[in-house]
Each structure stands twice: as structure tokens, then as C-alpha cells.
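Removed from the display is one protein chain of the complex; every other protein chain stays in position.
Entry: subunit A
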Amino acid sequence: MKVTQTLMTASVVALVAGGALAEDMTIVSWGGAYSSSQQNAYHDPYMAANPDVNIINDESSAEAVAKLRAMNEAGNVTWDVVDVVAADAMRLCDEGLAMEIDADTQLAPAPDGTLASEDFGELLVSECFIPQIVYSTTFGYRTDMVGDTPPTSVCAIFDTDAYPGRRSLEKRPINNMEWALLCDGVAKADVYDVLETEEGQAQAFAKLDTIKEDVIWWSAGADTPQLLADGEVVMGSTYNGRLFALIEEQKQPVGMLWDAQVFDLDGWIIPAGLSDERKARALDYIYFATDTQRLADQAKYISYGPARASSAPLVGMHAELGIDMAPHMPTDPENAKNTFLYNYEWWADYRDDLDAKFQAWLSQ
């Protein structure tokens, strides 16, 4: 009896004390290897420096847009910082669900004093968006299924004679339409102008038609690595970090095809409608977590490129594998010989329309 009482009192005291000491801050991210890279590079050092903050991880980034809207309508936003892709950040900003950030006053300058807006450069694609990493959607292929001529061009996905077998593509128009046009002879600079016209869209669909029967359409980032590992597909698109894990960590016979990789961004937003106190804390965290050193640190744990120009020279070795990470970055000059930058403004306009067409095309 006495023991239980003492124990209970002790735990109550501990709870109260803990509650009084640490303020909870909920950070939403994607889960898996990505979240643990953030835990190592950002959360742990931040909590060490700020013992009064306790960071809680929520793995809801995939549904973040819908959930934030629901929270906003209910008037009870429980998230403090949210990790989203740039297109989602733009949507949230348009909907008034994310706070606008002034990069120069609210983000850390580079160590040499360069202002954040310059350091991030054109990656600041929305007023609400604080870029964190550059990732790319690119192709992996089975080295044992392509014979002596591994593919060097993205157009190999449309070449079923040279590379027979199934390929996996994402079940959405974004990227696929662009690749189709690029491989149908459209110049890189003209892709979005062509895609804007009915004829251009028909052209892209016609090109995709040539491989429609050979495609497995994926919707989760883990699908293509699994399909490659099983030998279900000869090549497939996915995020470069997933391919890195497949090749370097799981040692599968898979090669990277960096050609025409499509750069995309992932980063932070702060939800609109936070109390002043929570807003200040979220901004403090963002200031810390997006400085030059922190962004470079994240690349030790996952093969995504830091969004700041000043972080690139600081990228070092993988924390566990001990391999040099720079050659695995999508932004590495060797890999970035032929890249394609996703046009956010354009897709914000055409996403709904093209998605309807794409789904109708898929179900035909």
C-alpha cells in the first residue's frame, strides 16, 4: 500500500514537473527513414539546446493538406510545424492555411552573411514555404535485366524493344506527361508551353499509350523499390532516396538512371492561426533547423540534397555506411547533367484538369 502510494505520488510529481518543464511541439513529417534523418539532424540537437521543448513526431504529411484544412475549420490547429512538398505548400498558402514567411528576417543567413533569400534562391517557390531538401523523381533499373547496354537516357522507358519488360510509373500526370513529351522530341524549354495546348496533351497521352500495357502504376513511394527488388519491373520511377536505400543499403542489383530527373522540393510550413507563443516557438525551431549546418547534417542520414547553396560544400559521409554522400545527391554535378525543374505555378493551374484527363485515360 505504502509503496504504491509513494510510487504514485512520485509519478504524479514527475508528470507535473515534466509538464511544467517541457512544452510540447508537434512536428509533422513523412515517417520512416526521412523522419529519423530529421530526428538526428534537427530534433535532437534542438531539444538539447532547448530543454524546455519536447518535440512530438506525427507522421501525417501525406494527408497534411486535408487535415490542416479540417483543423483550421474546426478552429483547433494542433500542429506547430509541418513538412510538406512544395506543391502542397503552395496549395496551403493559397488556401490561407499556412503562414507567410519573410526569408530574410525569419530565417538564418548563411555563415558568410548571405541573406537567406539569396542562399535559397529560386527554391523559395511560395511565400509560405521554407525549403529543406531537393529530391528528385528518377529511374532505377535492374542491372541484370538490361544486358550489356544499361539505359543512359530517360527515353529507355518508352523503348520496349531494347528493354522489354514492365516498368513502373507514378499514378498521376505530373512528371509522366513531361517525360512523354521530352521523349517525343519536344525541347526541354517548350514542354510546358506544349502541354498547355489540347494537342500537346494528346501528344503526351499518345506517347504514353505506346507503353500503357507495360506499365505498373504506383501510388506509394515504396512500390517501385519493391517491384525492382522482386524483378517485377525492369525499370521504374521513384524518389532518389528510395533508390539509394535499395542500392547502397539493401545491395540490390539496381542502377540509377539520373537522366531527366525531375527536381522537386520538400520543406516546412507553419500553419496559420497559431497562438503567438506557439508561433514564436515554431519560428525559433525553423530558424535553427534550416540553417546552413543543419541542412548539411541531414544529408548524412539520407541522400537528399540540402536546399541552401551554402550547405552543399559541407555535405560529408553517411553516418552509418561511411560512404561519401556528395555523389549520391541529385544536385551533384555528375548526376545533374540533364535535369528537369518541375513548374509549380503551371501545375497549380493544370493539376485538376490534367488529373481528370489522366484518370479517364487510365481507365480506358
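Methods note: a contact is a pair of C-beta atoms (placed from the backbone, for glycine too) under 8 Å apart; a residue touches a chain by one contact, two chains touch by 3 or more; residues count from 1.
Everything below uses one rule, namely that contacts and distances are computed from a predicted model.
> UniProt name of the unshown chain, from "Ferrous iron transport protein B", "Cell surface protein", "ABC transporter permease" or "Thiosulfate oxidation carrier protein SoxY"?
Going by UniProt, the chain not displayed is called "ABC transporter permease".
> For the full complex, which residue in A:D230, A:D276, A:E320 or A:E334 touches the chain that was left out?
Reading the full complex, the residue touching the unseen chain is A:D230.
> In the complete assembly, which of A:T105, A:T149 or A:S219 touches the absent chain?
Going through A:T105, A:T149 or A:S219 one by one, A:S219 is the residue touching the chain not shown.
> I need the residue numbers on subunit A that touch the omitted chain, in ascending order.
62-63, 65-66, 69, 91, 93-96, 166, 171, 216-217, 219-220, 230-232, 345, 348-353, 355-357, 359-363
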